[in-house]
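Quick one: the structure is below, questions incoming.
In this view, the complex is presented without one of its protein chains, the others remaining in place.
Labels A, B and C are assigned to the chains in the order they are written; within every chain, residues are numbered from 1.
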Amino acid sequence: MNTFGTIFRLTTFGESHGEAIGGVIDGMPARIAVDTDFIQAQLDRRRPGQSKLTTSRKESDRVEILSGVFEGKTTGQPIGFIVRNENQHSADYDNMRDVFRPSHADYTYQQKWGIRDHRGGGRSSARETVSRVVGGAFAMLYLREMGITVEAYTSQVGSVVLEGDYKDYDLSGREDNAVRCPDPETAARMANLILEVQREGDTVGGVISCVVRGLPVGLGEPAFGKLHARLGAAMLSINAVKGFEYGRGFAGAAERGSEQNDLFEPAPGGGITVGTNRSGGIQGGISNGQDVFFRVAFKPVATLLREQETVDVRGEKTVLKARGRHDACVLPRAVPVVEAMAAMTIMDNVLQNKIWQN
Amino acid sequence: MNTFGTIFRLTTFGESHGEAIGGVIDGMPARIAVDTDFIQAQLDRRRPGQSKLTTSRKESDRVEILSGVFEGKTTGQPIGFIVRNENQHSADYDNMRDVFRPSHADYTYQQKWGIRDHRGGGRSSARETVSRVVGGAFAMLYLREMGITVEAYTSQVGSVVLEGDYKDYDLSGREDNAVRCPDPETAARMANLILEVQREGDTVGGVISCVVRGLPVGLGEPAFGKLHARLGAAMLSINAVKGFEYGRGFAGAAERGSEQNDLFEPAPGGGITVGTNRSGGIQGGISNGQDVFFRVAFKPVATLLREQETVDVRGEKTVLKARGRHDACVLPRAVPVVEAMAAMTIMDNVLQNKIWQN
Amino acid sequence: MNTFGTIFRLTTFGESHGEAIGGVIDGMPARIAVDTDFIQAQLDRRRPGQSKLTTSRKESDRVEILSGVFEGKTTGQPIGFIVRNENQHSADYDNMRDVFRPSHADYTYQQKWGIRDHRGGGRSSARETVSRVVGGAFAMLYLREMGITVEAYTSQVGSVVLEGDYKDYDLSGREDNAVRCPDPETAARMANLILEVQREGDTVGGVISCVVRGLPVGLGEPAFGKLHARLGAAMLSINAVKGFEYGRGFAGAAERGSEQNDLFEPAPGGGITVGTNRSGGIQGGISNGQDVFFRVAFKPVATLLREQETVDVRGEKTVLKARGRHDACVLPRAVPVVEAMAAMTIMDNVLQNKIWQN
Partner (left out) sequence: MNTFGTIFRLTTFGESHGEAIGGVIDGMPARIAVDTDFIQAQLDRRRPGQSKLTTSRKESDRVEILSGVFEGKTTGQPIGFIVRNENQHSADYDNMRDVFRPSHADYTYQQKWGIRDHRGGGRSSARETVSRVVGGAFAMLYLREMGITVEAYTSQVGSVVLEGDYKDYDLSGREDNAVRCPDPETAARMANLILEVQREGDTVGGVISCVVRGLPVGLGEPAFGKLHARLGAAMLSINAVKGFEYGRGFAGAAERGSEQNDLFEPAPGGGITVGTNRSGGIQGGISNGQDVFFRVAFKPVATLLREQETVDVRGEKTVLKARGRHDACVLPRAVPVVEAMAAMTIMDNVLQNKIWQN
């Protein structure tokens, strides 16, 4: 239930305001150099307090690796890690012990288990994604040796939409601004919108796009384990995600087959390729060697810094206003989470596919 | 790889033009009356040749149940079943032995396994969904005793879009027309579009919407097993699906939190409810007792009854024109497949949730 | 629950007196020639009625392969198969509808599921092992290409014990007698004991030994997936098995470390080997390249052709005497089942280990 993946597997634990969060990475191949700076850098991209667009909570989010690494290399054994929780203001949540925050998991957790850690959302907090970023960073250490890259970026914030697609931009530029949008001008408009929404005590949703390059042909399984079904499940497991599409996605539902089919043609250096990539790099659930690209819809954060009507555990009406420090838009900090989940999904498929190779 | 689910599990086998397709249902509770007419009726909704909108292939698709049922009731033991393939015109596919059909799985399967059954798409054929419909029908036998219903319908074909949402229609009316759209007028326009596209030798995509009613609070798991992540993976595993969204989905990415939050309020008969259901019945990955609704995007079928340029296994250019009998739009026949996958996902979660109940 | 294995997976279904038994093999590598004579030969070794030592039931046990094989080779897709049940004398079991046979699964199944197919033991019948033999035969088709062999033999029937160990015999000789013991003289004594017990309407237990040769170094996982833990689970899942030991097993519990350790030494052609193999070919849960050998204890069959006191479903005392045709000793027919389970376990580990190889 708290494990992701079949061969490359991440098991996570931890609540927002508990002792620590962490996890176990199982299935990491041996003899891979562990670049701890790279891992920490991924965490820093997810960290609160990194810009004025994000929550002002200060957490250093330093990862401690407890096992599975020997003299700087992976050993093939499980990698246990923890990240201590710091700077929790648990008292900020005292008023939520007996109240259900609208569109949060408070009510459903209480009903399912009859008990919940109400502080900061407990297990349902997006803080759990810290562990995913660590898992994803290990996957990336392996994938980059294969020449596979995973790049996500903010392509929509509220009504501000980045035009064109990933090929129109130098995606490395996404790290030059706090929104993580590769176009500086659009990024500025997105940032202004977030600040405006923040001032109103409101929140706003958006879309993160992601492209995976350098994939070999053959990743994915027929029937239930289609590569895009695995990617979709990974993305939909991220807090606040409401939709996933790849290739032409929902827009393609309005098209004809003659518009959407990718015609095969001889590849310049021999072999076979396609002239277009409307399929999004996957055919019959299996990667065809083209770029895999997909889009992920995020709802606006449910925690508002303004009053909302709600109900307490006794079923009585009350009014709630969040205290504390919260993001008005999660997209900028969710970009590395999308990348991490994509990297782990691809990693799992790369390892799985080794079984069928001669 | 060919198994769906964790507790209620369907394992499928079979190719389009092989001896038979079938599967094993494991985890079906005991002492459930097996209504074989209901199961067959679900298969009939998916069957080719049911209307002039679908392929004219004639297959009776009679299911043989081989085990797990004793004196008309399930025994808790695995249910093996087969459906014999009939009326295959394998010769129609002789020209595809050495040619890769555009946007089909021919190329990726060949690359992954070095061998493929080219007849009718083999394992990658949507004929595999016959087994899913059988699995879904068994799930429904159980769910309907709990008062849970699953209803899907065609909400878009190409540019023809059904207005409003599921609450605006009597969904049982979807079975009164060949398109499976609950609004007769829109259904007629969809049908006309399909026939027009068919005449052109082209194909067209669309969207299927689905609503699940009667769910208890508490289905789903935190972190990776969120209910909507499981539903999304199920839908994305269906042939030709390119996107999944639930609740406000992609449209909600443009909204504010104050627009999208569902405020709790006292339920009329005691307890707690929400005044709106923009969340789509799931909060924090766990059902909240409201209707779960979602939308599934289908691409246009890749098989065109017109010439397309492609490449053969030697990498040489060739021109391909499908022979045989094909659907110009899969949506009408995919409706029961969406329902089946949703029913199995819900069933699996219902059984899983029994573990945590006292 | 009815699936065995993680990558090479067999899912079985079927009851003794139902329509058919069968299964699905998932994870079989592609492009392996399917030797149907070999598969049928394995089934024939398990078949009832093959000698006067076994039940006189006549079942041809012909396997029908329904998918996953194209033009004589595996395709990497799931292999569905069925074996029709024949020659059932269901009426022989009418008296068992309401009675619990001693030391059978009747009572526990009834209590667990509230319903059971009482005819011939239903799902709990050893007839289920037909499907395992088919799965094992497919595994062997792959393993023999790698030079891995699996040979089991009867090493004890009641008080008659084969002296020495597997290296003292030409194991191929086990197929020259009905007991499947490689020493003709011991086999004759075992056969006489079985016939004597049969005449008494009683049954007798025994031990099957098994050796796997040709294994590479490196199969198995640390912690919970130790190779011998996987083999043990496989063997203990066979009907009537009560014990499993490998290497020096229970006898080694009385020994000193200095007696049992295997000392490493340089291998003749380079590399490293061990002078002895008291470990049974596994160290730390991982194969070391030596022969893997183990022993499996079978209890005497519970069905006696003599009167036994028991209780009916109403809790009232009654007397039961089995009708029909039953084995007085299952060992001869269980030899191919032990081999099949061992072959599938090894196969699963061979495929799993490919993940970690460069």
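Everything below uses one rule, namely that a contact is a pair of C-beta atoms (placed from the backbone, for glycine too) under 8 Å apart; a residue touches a chain by one contact, two chains touch by 3 or more.
Just so it is clear, the structure is predicted and the values come from calculations on it, not from any experiment.
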{"item": "Residue among C:36, C:51 or C:261 touching the omitted chain", "value": "C:261"}
{"item": "Sole contact to the chain not displayed, among C:2, C:42, C:75 or C:177", "value": "C:2"}
{"item": "In chain B, positions touching the absent partner", "value": "7, 27, 29-30, 76-77, 222, 351-352, 354-357"}
{"item": "Residues from chain A at the interface with the omitted partner, ascending", "value": "1-3, 9, 11-15, 18-24, 26-27, 30-31, 64-68, 70, 73-80, 82, 112-117, 122-123"}
{"item": "Missing-chain contacts mapped onto chain C", "value": "1-4, 12, 100, 102-105, 107-109, 111-113, 123-124, 128, 156, 158-159, 197, 202-207, 217-218, 220-226, 228-230, 232-234, 236-237, 242-250, 252-267, 270-272, 274, 278-280, 283-288, 295, 297-304, 306, 308-311, 315-317, 353, 356"}
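Criterion: only the chains that are shown with their structure count from here on.
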{"item": "For chain A paired with chain B, centre-to-centre distance based on mean C-alpha positions, whole Å", "value": "27"}
{"item": "Length of the line joining the C-alpha centres of chain A and chain C, rounded to whole Å", "value": "46"}
{"item": "Whole-Å separation of chain centres (CA-atom averages), chain B against chain C", "value": "39"}
{"item": "Numbers and ranges of chain B residues touching at least 2 other chains", "value": "1-3, 12, 112-113, 123"}
